[in-house]
Each structure stands twice: as structure tokens, then as C-alpha cells.
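With one protein chain held back, the other chains of the complex are shown just where they sit.
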Amino acid sequence: MTFVAKPKVHHPRLPVNELGLTRRDYEGPVSTLCAGCGHDSVSAAIVQACAELSLPPHRFAKISGIGCSSKTPSYFLSRSHGFNSVHGRMPSVATGANLANRELYCIGISGDGDTASIGLGQFAHIVRRRINMLYVVDNNGTYGLTKGQFSATNDRGSTSKKGKPNLYEPIDLVSMALQIGASFVARSFSGDKRQLVPLVKAGLMHRGFALIDVISPCVAFNNHGGSTKSYEYVRGHTESVVAADYLRNGYVAAAEEITADYEPGTTEDVRMPDGSVLRLFKLDHDYDPHDRVAALTHVQERQAAGEVVTGLLYVDPHASDCHEILDTVHRPLNTLNEADLCPGNEALAAINESFR
Amino acid sequence: MTFVAKPKVHHPRLPVNELGLTRRDYEGPVSTLCAGCGHDSVSAAIVQACAELSLPPHRFAKISGIGCSSKTPSYFLSRSHGFNSVHGRMPSVATGANLANRELYCIGISGDGDTASIGLGQFAHIVRRRINMLYVVDNNGTYGLTKGQFSATNDRGSTSKKGKPNLYEPIDLVSMALQIGASFVARSFSGDKRQLVPLVKAGLMHRGFALIDVISPCVAFNNHGGSTKSYEYVRGHTESVVAADYLRNGYVAAAEEITADYEPGTTEDVRMPDGSVLRLFKLDHDYDPHDRVAALTHVQERQAAGEVVTGLLYVDPHASDCHEILDTVHRPLNTLNEADLCPGNEALAAINESFR
Amino acid sequence: MSIIYNDFVIRFANVNGSGSASANGMFAKALFRMGIPVSTRNIFPSNIQGLPTWFEVRVNEDGYLGRREGVDIMVAMNAETYAEDVAAINPGGYLLYDNSKPLGRELRRSDVTEIGIPISTLLLSEYDDPKQRGLFKNITYLGALAALLNIEFDVITGMVSTQYKGKDALIRPNIHALEIGRNYAREYLECPLKFQVRRTDEVGDRIMIDGNTAAALGALYGGATVCAWYPITPSTSVAEAFERYAERLRIDEETGERKFAIVQAEDELSAIGIVIGAAWNGARAFTATSGPGISLMTEFLGLAYFAEIPAVLIDVQRAGPSTGMPTRTQQADLLAAAYASHGDTKHVLLFPATPRECFDFAAQALDLADRLQTPVIVMSDLELGMNDNLSEPLEWDDQRRYDRGKVLDADALESVERWGRYLDLDGDGIGYRTYPGTHPEKGAFFTRGTSRDEFAAYTESPEAYVRNMERLELKWRTAATLVPKAEIRATGKHAGIIFYGTSALPMEEALDLLADEGIHLDTMRLRGFPFGEEVYRFIEDHEVVFVVDQNRDAQMKTLLVNEGGLDPAGLVSIRYYGGLSISADNIQRQVSEHYTASKLPRLTEVKS
Partner (left out) sequence: MSIIYNDFVIRFANVNGSGSASANGMFAKALFRMGIPVSTRNIFPSNIQGLPTWFEVRVNEDGYLGRREGVDIMVAMNAETYAEDVAAINPGGYLLYDNSKPLGRELRRSDVTEIGIPISTLLLSEYDDPKQRGLFKNITYLGALAALLNIEFDVITGMVSTQYKGKDALIRPNIHALEIGRNYAREYLECPLKFQVRRTDEVGDRIMIDGNTAAALGALYGGATVCAWYPITPSTSVAEAFERYAERLRIDEETGERKFAIVQAEDELSAIGIVIGAAWNGARAFTATSGPGISLMTEFLGLAYFAEIPAVLIDVQRAGPSTGMPTRTQQADLLAAAYASHGDTKHVLLFPATPRECFDFAAQALDLADRLQTPVIVMSDLELGMNDNLSEPLEWDDQRRYDRGKVLDADALESVERWGRYLDLDGDGIGYRTYPGTHPEKGAFFTRGTSRDEFAAYTESPEAYVRNMERLELKWRTAATLVPKAEIRATGKHAGIIFYGTSALPMEEALDLLADEGIHLDTMRLRGFPFGEEVYRFIEDHEVVFVVDQNRDAQMKTLLVNEGGLDPAGLVSIRYYGGLSISADNIQRQVSEHYTASKLPRLTEVKS
């Protein structure tokens, strides 16, 4: 793909990861989004998370719908394939992609219009199907690419740039995911890299369906006073309950110090089969990120109070994913050939016999 | 419409309502559903409710999608128009119908496949739009008309007729409606006429969006042991929290005696502007049908325990409806004519001027 | 009375959901096993229980398998449709009914022989469970028919035994019910009738199978690993059969794990999205649907055309726009499928006419979709998909390799120095794909439904857009050389007839009927779209060309004219769209009428 490439020369001062790669190797071409668009911060967080996890930059499947948000997969991980599909249908395309090759890291990028309006049905059903992927919603409460109409996540009373109030109650994707039974549900803010990057890591490594609803302000159409999705408003109204980090096998020790930042807060380490650790920092002592119903209740109550709850709101580290449910072979289906798939003419003869 | 008509002669012993009409005047042609299908009981409940409320039988708009359930509008209220539209899209058609004539009682009939699978997005969004209608889901956990595939409301582990277990978590329409903010949310059972009929009345008279999720067993494909939507299973696993009744202005006294049935239980009367009364019988003392979040929590918790909570789970008697939100005129839009709608050539001349 | 062997139409009139299907099926299977060609038609309502349903069996030793109008033997078991059923019988035909209750005067016909059997009464004394009585009713008339038509009894009893293998307790009572019917007929009725069957070997090694099962097997043999679908009559049984066979034939020996993934999607938009996502990621994927599903998949089909993603769809067509008549057959989705989506789009179609072709084309569609990097739609219909049809046995060449088309693996990528996803290196309009995750540095690109250049870079340049669309047009011409060629039978006659899909069933018979009146036609059965040049040569070579369509708008004629720039005046449209399959009589009538109307010469001698 030809694009305005950033110089890929290894800057001496850039740290290299286990694979000997730097951040640059995880980036993409220069973004064409508006300067200051929250979505670019989300892309940056994904780049950083993948680089820090030392994941091979070509082993991702990036799927999106249509929208400014859905353009972003072309701005990160340029060594991986991306698919900018049709509006609101990313979940189905991602489902197919994940079924075809369970070994790729599947990242779905969508917008609030893409997911909460036209795509709501597909969103609910991919949650049900427990597709093993990270589903990121760049949530700005508006239709950026079509120039600023209210989206379904826009809060009632929040105003348009021209000052018109939104008449409808918002659809809260986090609540919906919790209610339908997603095994990893988080909310974050594009302006809070410190919270977002670790969440992306945890979501990527989570087995099963992981949702991160990222409030990602639209500077062109929904960043004014009166909007509840502006940088300013969100900064002033978030309550972070549980921060998370994902520490890879062997790198647990290395990362101990992060923990310090989070005092006072109780820390919980969830050990994964492969020895890596999902570390949870409870910022709200009586919040239990493993109690789905309580999480849903809390989110709904705070929402009623105009507060936005962020962090890793719920996680079931031992959840099953679609391949386990469908009991598919461990080899990616797209690598199976005639020998694996075709029963041959003899079997067919027997079948013929059964129709005589 | 020509159909196998039931004799419309006024049977002397049939009670007549305020309009001098009997039940028969609210019925439709003979159903072509399977003998014993729960859906026919739902139709019967609607007939009884409308007759007892003395509503004019020609002032309804009956909208449905596609499915056995969606066929039922042709089996009740034959004096009213019905529209059997396309699969999963009843909500949008009902929205249009309600916008066009706010004076008709709008009844939407759908199935669990029609609403929870293909129609989930439209379902969520009609809740958001607060369309003033009664939305009934004949929920049998299966695709009846296509011969028994699992639907999205089918419980995980519940088995098919052939004994195959369902692999996926169910979508609970009641929880979803509560979470999105429906102003009237009820669940009932086609086998429990005593609970269902009053709920239909209350739902019909509720201003705003009213959902009744009626578990309505499919005798052909989902009424076997191993199914959690069989008559037997449902009878054994329901917990009714709040019964309701709707007492029309002036008929309050007349219906006092019903109350008796419900001891022990605290009764709450919600008086409507028109003097009629929504009467709630709390069967579970600590259950508050006006606390949305608590209702959602309770339903989710009981569901986790394999229990089906029924009754009027949540109601906001003072909710607004879409016409209030859109501030539309009180005369039905479909009655407005040139004089009301056309600004005339003079106004147009001024508009032309603004483009010179 | 002159006996007519192996040549009649028998129709069973039953109530939907009364369990008649299995008895009626056994009837047809019995004759099939006696070596007699039969074709079956299940004419059922969009209903689960209680409405009228008919099952028709055509018995014909000459191998005419199309629907024939008129009924010789009516087995009238549904009081509700009694009148119309009696009316449908050909003069000289038979009416078999349950005379436990007397037959209403008004229903009698002097030109029809009544065969009354007091089935209910007979069973009343034998079984006390009314439900059982209901079911055995069907078995009983089957027994009677055995005697009346001379069906080899042990063939039937044999089937009963195999059918209830396992539930042996059921075998005896069923056979007993058969005997009740047979014995009553033997005792009280003159057996056999004018219409009789007798063993022959006209069936040969053919099998009796429905097209949907065959298509499912084709997808399985063709290497489909992902099946995403949404239930809809008449396509549902494709996915269900795929699952059934995959669970037998696609299990990993060591692990017992599955070498396939089936998703019952939430709707058709999701089903096609899953197929496209899977195919984009290198798996062979397909969906099965019917008209309403095709309509919902329209936007996604445009994406797959423009983004060049393989996808296989099996459209089992039913009748009508909108819901129409969901349990009736038609060929009315041609335009919707061929030009699905806004913008300039065209899709490859295949037209199977037999279960064997459902199998072959389903497998071939997977190859074509990979080779052409575009959707391929197999256009079946209810008549073919849901009825048991006589068919050549299914065959698979074990030497055959899947054609995955132009795909670059890591090594290939190493060797090319500047790769462009949409570069046309071979002059066939087809570029080279890569699967995601193939190579650490090379071959990654961004797939999009928006305009892009040869190197997959986003562009709004008019020139790049036009270049891309012209390449897709070139690819379309390539497709015309790869789809199955039309099956042509031409001996230089001055008139020809073009048909496709299930219009092939009555064609042999129609041609013979026409020949009897001196009308001799060359034939061309279309099997793929876009059309190869052989198609246009056939049309050029004939002064009059009839085109048979089972739809109102002559959709195949439209495709021929539009794609070939033909003068439609040269094409005479033969149409039927009542929802039953077109009959030989109907084709013959319309062709003959045209000959008369336009005074075309009839030959008493067949030339050549």
C-alpha cells in the first residue's frame, strides 16, 4: 500500500521490544482525521499496547465499519491486513475473520453510529457469540463523517454545535454488553492514555469477547460546551473504578512498580494459563469487577447521576470463546486443505447408496 | 376480508360492554396455528382485554413482522386494519403508523426470532423513541414457522426436540427494555390468562412504549422436556412480583373485588389524568415496580438462578411519548390537508428571493 | 380394460402436520426401488399444522419427470379440500377416500371410479389411541394402494423395517396397518386397477435425493469450512444438511474436534457478512438463503464485488416479490441476484437443473469464487431443492484439487519486489490476493469498498476509478469463459428453445409433444452467467428462439438481451409463474400457439 510513510529508520533512542521492533514498526501512515480528533489517540494507544506486548505486527486482522473511527485501522499496524467493510456490519465480518483464522489477533474498530445505531443488532449478537476479539468503539456521541448529527450514544439534553438539545435517552454500550453477558467490558477516554493503553493490552490478551467503549471527542462537531462528550465535560465527570494491566509471562516482575501509582487501591492478580497476569487495581474498594450484575447496576446508577464510570468494569478471565463453543480444530480453518476437508469418493458412494 | 367467519349473531348470554358489543365483536377469523399454540392464548387475551375496556374495535393498528406469532393479528380485532410486514422490521412500520395517526391504539405483535434476532436493532431503537404502543412478543424460544431452530431467547443448555443443547446465552428482552429505558415493562405467560389480560389492559392504556414479553410455548417444536420454554417448565419456574390491573374511569368501584384475590399483597393505585386507575398488586413486598435499576437487577439475578420473573416489572406512569417529544399537533397527521400543510406561493416567492 | 403400466399421476390430499409425509414418501420410494422412474412434488402451505397439503407422485417409465397436469388417482384424505380434489381427477381416473362417513352426493362424478375404504372404522377396532389411529390412517391407505397398484409388498415392509430400525416396537403395528389396508382392498375391491406398476430397470444407478442435500454435500466436498445462514424456506435444509454431514465427515480423528464452523446468524445481513469476513481471511465460506435474504444481502454483495472478496451463496428461489408464496417455486430472483447492489455491479450465477448439478455447482462455485475473487450465486429453486428428484449419483474425482485462485504465500511475496493487490498482471482482470498474516513485512493491504488504485491506496482520482471499473469489466469477461458452458443439443433446426434450472424437468416431454405436432426444436440449457459465446452462437444460428422463464418479467430473456446486445424481437418468451413448476403441456401449448399465430412451418418429418 502506498501512503505518506513516516520514516521507518530505527531512531537510536527508540526502545526496541522483545522482537527487536520499535513503536514505529506498529504504526501506520499519517492519519487524515482532524487535528485533535480523539480517534487518533485511540490508534496511538493500540500501537503502544501492541508494541509493549511485543506482538508480531503482521498477525492482526483489523476490521471496521464506516465512519471516521472506522478509517483508523488504516492508521495503525500497517503490516497487518485491514478491512474497512460496510456501515454497521463490522461484527459479522469480524466473526467470519475470526472463524477463518483463530490465531490472528482480531481488532474491531467501530464508531458510536456504526455500533449503536445501524449496527446495534450485530453488536448484541457478536457479544452473544463470544467471538475472541477486541472490540473498540470510538465513541464521540456524533456522526463525524456525515458532519455532526446526534448518534444513539448522545445523552439526552446534550446539545448540538448549533445548540439544539438531543431529545432521546442514550444507548449505553457498556450496559448493554454487561447485560448480554460480555466477558470483558471496559470504558475509557481517549484523553487518558495511562488508563487506556493497559486496558487495550488486557483486552487484546483476553480470551473471548472484549469491549472497550472509548469516549473519543469529535473536535469538529461535538467538543463544544453543552456537549457531554467534549474533552472538558468528560474530564470532569469520569469515575474510574478499576484500572487494569496485562503483564506477560516473565515480565510480571518488571512491571511491579506500576502498581505503586495506584495506591490507595487493592490489587488483584489473575494468573493466566500461560503464566501471564491480568492485574487489577481497585480504585473503588467495594467495586467487584467479577460481579456482572453489580457492575451493571453501578454503571446504570452512576449514569443516572450524570457520571461516566470508566475502567475495567467487568471481566471473567476464564470465559469461553466461540471456537471452544463450536469445538473447532486448533489449526486455523483457512489452512485446511483437500486432505483435511474432502471425504473422498468412497464416502460419497456410501452416501449415494443411502438415497436408493 | 373473506374468512371462515365465526357466527357474529349476538349470543344472548354473552355479556355486552359499554359499546353494546360482545367479545365476538373483538375476535377475528379462526386461527390457522397449531392446536395448543401459546400464541392463540395471547390473541384471546387481547380480545378479552379490548372488549372489557370497551375500546372501539375498529380503532386499532395491528402491526407485525413475520412468523407464526406475526400471523396472529389476523386472528383478533378483525374490524381493525392489520399489517403483516417483513421479518424483524415491525418496530419501524409501527413507528410510522403511530406517527401518522396518534389516535389509533397501536399494537405490535412479534416473535422472539422476529424481535431478538433479526429485529433486535429496531427493537432497541423503538424503545428509545418511546413510541406510544403495546409491543407484544410471543416468546417461544424457537423459530416456529421455519420449523424449530433455536432463537436468541432460547436458554443456554435448553435442548432442541432432537435433544441438542443450545450453546449460547439468551437475550432477555425484558432486561434489554429495562436497560434502555422503556416506560412499561412486563413479562407474562400465555398459560396465565389471569395475569396476562390485566397486563394487556394496562399496557394498552399506558402512554408511551409498553412491552409485554409473553412466554408462549410452541407445541410443535419447543414444548418437550429439556426445553425451558415448555408449558411445564414455565409453570414450575415463574415468580410473579407485581400483578396489575387497569380500571377505567368510573369502573374503579366495580372492580374492587379483584383486589381480594391478591392478598396478601400491598396494593398501589396510580390515578391517571382521565380519572382511571392503574392498580398494582405487589406480590413481593420489597419489589418496587418504579425503580428501574432495581427491577433490572432483580430480573438478572433471578434469571441467573433459572427463575423467570413475571408481572408488571416496571412502570413509569408519567412517561412521555414520541409525540410529546416531537411536539406534534394533536390532530392526527394523516388528517391534515393542503390548508394545513402548504405554505402557498407567496411564502415560496420569499424563499426564492433568499436564493438571489 | 386396457392396463396402463408405470404411467400415471397420483396425488395425496392430506392435512398439514398429520404425519402423511412419511407414508407418501414411502409410496414413491417403493416404486423407485422397483426400478420405476418417479418424481415427487410436495405442495405444502406456509403453515405448520392444520392447513391442506398435497403430495404428488408422477410415475413414468419413459422418464418424464416434469409436473404433468391432471390427476389419475386421487387419495382424498382432507375433507376441507374434498370438492377441489375430486374436481382435479382426470376423466377415467380413480378417487380413493375414507368411506367411514358417506360421500356427499354433490361430490360424486360419473366419470370417476370411487374407491371407498372405511379406514377410520377399520382402525377404530384395531387401535384405541386416537393419535395412533391418525398416523396409521396414512399407512393403511398405503397398504391398500399396494394391492390396488400391484406394488411389491415386501419392498414396502422392507422400508418400514429400515425406517424404524432401533424403535422396533413400531415396526409391527406399522406393518399391521399396511396389512389392514392391503387385505381390505384384496377382499372388497377389484385389484389391481387400470393403472398399475411393474418392476423395470429404468432407474439404473440413479439416486432419489433433494437438491438442497446435494448442494450441502457439494459445499462439504468443495471444502467449505464456514457456513453462516439464517433460516428461511425453502433454503433451510441446505445448512441443516451441511451440519448433519459435517458432523459425520468433518471430525478430526485424533481430537474429535470439528473441521468446520456453522453459525446460525441473527439475520441475512450478518450471514453474508460472516461469509465475506471468512473468505477475506482465506477460508471457504458459503450461505444459503432465498429471495428475501438476497434482498437483504444486496449492500454486502456490492462490497464483495467491488472489494473483490470471494463468497458463495445458494439461493433456493421461492415465489413472489416480498413474502409472496414462500412454499411455492419460481425462478424470479435472477435480476435481483445478477445486478444486486447500487452502482455498476454484476454477479456470477450458476443454474443447476438436477441434484447432481446442485452438488457439482456448489463445489465449483467455491472454486470460481476464489478464482474470480467475487461472489458466485447458485440459483436453485424450491422445486429442485425441497423435492426428492431422480438424479445421477454424486461423484467426486479424488485427484481433483481445489482451485484457490491467485493467492501469494510468504515465499511468493519474497520474490515479488513491488506487489499491487489490484494490478492486472495476467490480462484477465484478476489481481493477486494475500491472506492476512502471511508475511512479516510484505503483502499487507487495506481492503475497502471505496475507490483505490492498483496498490490498494485510497484515491478519488477519476482515472484510477475508471481503470478499476474497466478491470472489473474485463474480469467479468473472464468469468464468461470459466462458468459451466451451456448444454446444447443442436442439429441445425430453424427454431431453438433456451431454458435453465428446473424448466429442464418437463423439457424432454415437451419436445416429444411438440415433435408429435411437427414442431422440432434445438435446445440450449443455460448453466452459467455471464454467458459464454456458445450461447450467442446458438441464438444467432436460429431464426426463432424460445426462452423459458418461471417468472413474470422474462428475467432470463432480459439477461440475454442486456448482456448480449441482442434484438429481443428474436426471442419468444415462454413464461409460467403460478408457483407450481412449469409443466410439459404448458410449454407445448405456448410454443405451439406461437407457431400458429406467426404461421411458422411445421414438419411432419424430423429433418436430420
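Note that the chains are named A, B and C in the order they appear, and that numbering of residues resets to 1 at the start of each chain.
Just so it is clear, a residue touches a chain if its C-beta (ideal position, glycine included) is under 8 Å from a C-beta of that chain, and two chains touch if they have at least 3 such contacts.
Not measured: the values here are computed from a predicted model.
Asker: The chain left out here touches which displayed chains?
Answerer: Checking the complete complex, the chain left out touches A, B, C.
Asker: Check each of C:L103, C:V407 or C:L566 against the chain that is not shown and name the one that touches it.
Answerer: C:L566
Asker: Out of C:S451, C:T478 or C:S592, which is the one that touches the chain we can't see?
Answerer: C:S451
Asker: Out of B:A51, B:C68 or B:V93, which is the one that touches the chain we can't see?
Answerer: Going through B:A51, B:C68 or B:V93 one by one, B:V93 is the residue touching the chain not shown.
Asker: On subunit C, what residues meet the omitted chain?
Answerer: Touch set of subunit C with respect to the missing chain: 45-46, 290-292, 294-296, 298-299, 302-303, 305-307, 317, 319-328, 330, 332-333, 335-337, 339-346, 448-451, 460, 462-463, 465-466, 469-470, 473, 551-553, 555, 558, 561-562, 565-569, 577-580.
Asker: In terms of residues, what is the contact footprint of the unshown chain on subunit A?
Answerer: Residues of subunit A in touch with the missing chain: 32-35, 66, 68, 84, 86-88, 117-118, 120, 143-147, 149-150, 152, 220.
Asker: For subunit B, enumerate the residues touching the unshown chain of the complex.
Answerer: 1-3, 56-61, 63, 73-74, 78-86, 89, 91-101, 103-104, 121-122, 125, 129, 322-323, 326-330, 333-334, 336-338, 340-345, 347-349, 351-352, 355-356
Heads up, the rule we're going with is that only the chains that are shown with their structure count from here on.
Asker: Please work out which of B-C and A-C is bridged by more C-beta pairs in contact, and write that pair.
Answerer: A-C is joined by more C-beta pairs in contact.
Asker: As a quick test, compute the distance in whole Å between the mean CA positions of subunit A and subunit B.
Answerer: 36
Asker: Distance-wise, how many Å sit between the C-alpha centres of subunit B and subunit C, to the nearest whole number?
Answerer: The answer is 40 Å.
Asker: Touching two or more other chains, which residues of subunit A qualify?
Answerer: Answer for subunit A, listing residues that touch two or more other chains: 121-122, 125, 129, 326.
Asker: Where in subunit C do residues touch two or more other chains at once?
Answerer: Counting only residues that touch two or more other chains, subunit C contributes 266-267.
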